[in-house]
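And then subunit A:
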Amino acid sequence: MPDALLEVEDLRIHFPTQDGLVKSVDGVSFRLERGRTLGIVGESGSGKSVTSLGIMGLHHGSRAEITGHIRLDGEDLVAASPARVRELRGSKMAMIFQDPLSSLHPYYTIGNQIIEAYRVHHPDATKRQARQRAVEMLDRVGIPQPSARVDDYPHQFSGGMRQRVMIAMALCNDPGLLIADEPTTALDVTVQAQILDLIHDLQSEFGSAVIMITHDLGVVAELSDDILVMYAGRAAEYGSAADIFASPGHPYTWGLLASMPRMDRERLTRLVPIPGTPPSLIRVPPGCPFHPRCRYGHLNGGRSETEVPELRDTEHTGHLVACHLTAAERAKQWALLAAGKVPEDARTGAGAHAGDTA
Partner candidate 1 sequence: MVTFIIRRLVGTIFLLIVVSMITFAIFFLIPRLAGQNTYQLAAQYVGRNPTRPAVLAVERQLGLADPLYLQYGRFLRGILFGAHYRSGPDVTYCPPPCFGYSFRSQLPVWPQMISDVPVTLSLAIGASILWLIGGVSIGVLSALRKGTLFDRFSMGIALAGVSLPVFFTGLISLELFSYKWPLFPNVQYVPITSNPVEWARNLVLPWIVLAFLYAALYARLTRAGMLETMSEDYIRTARAKGLPERKVIVKHGLRAALTPIVTIFGMDLGLLLGGAIITEVTFSLHGLGLFTVQAVNNQDLPEILGVTMLAAFFIVIANLVVDIFYAVVDPRVRF
Partner candidate 2 sequence: MRRRRTFGLAAAGAAAALMLAACSSGGSSSSGGNGSGSGSGSSAAYNAGVTSVVNPSTHKGGTLTFDWRAAPDSFDPGNTYYAADWDFARFYSTALMTFKNCPGTCGKTLVPALATAPGVASNNGLTWTYHIKSGVKYEDGSTVTSKDVKYAVERTFDRGVLPNGPNYFANLLGGNAAKYPGPYKDKAKDKMGLTAIDTPDATTVVFHLKAPFSDMDYLLTIPQSAPVPPAKDTGASYQTHIVSTGPYKFQSYQLNKTAVLVPNPQWNASMFPTVSQLPSKIVVNLNMNPNDVDNRLLAGDAQVDFAGTGVQAAARAKILANPNLKSHADDPVTGFGWFFYIDSQVAPFTNLACRQAVEYAANHLTLQNAYGGPVAGGDIGSTVMPPTVAGYQKFDLYEATTKTQGDPAKAKQMLQACGKPNGFSTGLAYRSDRPTETQGAQALQQSLSAVGIKLTLHGYPSSTYFSNFAGVPKYMSSHGIGLAMGGWGADWPDGYGFLSQLVSGPSIVPAGNTNIGMLNDPVVNNLFTKAAGITDEAQRNAIWGQIDHQVMKDAVIVPIVYAKALIYRPPTLSNVYFNQAYQLNNYAVEGVTG
């Protein structure tokens, strides 16, 4: 196995609040190699964004309790000093966000903001060099007339252009890791593909590893090498994109796939939503956290209500699923589902109170 650029091991990020302990991330592990892309998929509240901010060390200053390991190039970021993490931020790992307008400071020109990002990690660079770098980066992300537009303010750009600016800013220090947190959600549909293409192109050019965080499996489908499906702060399923799309192992993944409009899967004629809402992270349901919303809970004799399923290997190496169902049962059910047969809900009204566990 090649050395991983990023290795996350049993990461737990908990927030104590007045109402109780919020276990936003509760024992997540994954690894990412240079040049590869990991898609982290889940609904809001699944812990995917908290994980990425945890990697960036951006929970510092909040009351987050972080345990486990985050190794970037072998260096454990959980144990590292905040100052060291700050040094790495922006230089070895960078991040772009969902809403490029609010993520850019309205009072400073984009040039100023890129130059600032560059110079903080290149203290010896002159202003002129930094500016040159900014123009160069803007050019690379496809901003026309970059040397003129470098002095424009964020509000003078369109949404897609702003996200390009964010990408330029994130990549100006040539980071090994780029985390893109829902980079296209706030953009027009027509622009989304362009941005994803851009990220993909730049990844090959810079050779960086990318974590693509999204609630939309469609986004990661083409870009990702690996996929981590998160549910209620835990990994529900983890494996290569090929495996997961070919034989998804977790009923939650099935739900995500079923609720995704796709051209190539005509058999699934109708979109099947996942019943209920994600659980409260303060009172995660006992047993399998997904069980209140699961249509297959009756198939394992009640284990899912008491026993937390472990992330276990499937028949494919590196494809892990956290589900009490047997591999055979899962294959059977997925086949049925893929054939367009939505199972009868064994437990009537399961969805109705699923979200009310709090």
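Selection criteria: all candidates are chains of the complex that A comes from, given by their letters.
Points worth noting:
Everything that follows uses one rule, which is that a residue touches a chain if its C-beta (ideal position, glycine included) is under 8 Å from a C-beta of that chain, and two chains touch if they have at least 3 such contacts; residues count from 1.
These figures come from a predicted structure and were not determined experimentally.
Every candidate listed (1 or 2) is part of this complex; the one in touch with subunit A, counting any copy, is 1. By the touch criterion stated above, subunit A contacts candidate 1 in their complex at residues 56, 58, 61, 86-91, 94-95, 97, 99, 102-107, 109, 116-117, 120-121, 153, 155, 166, 169-170.
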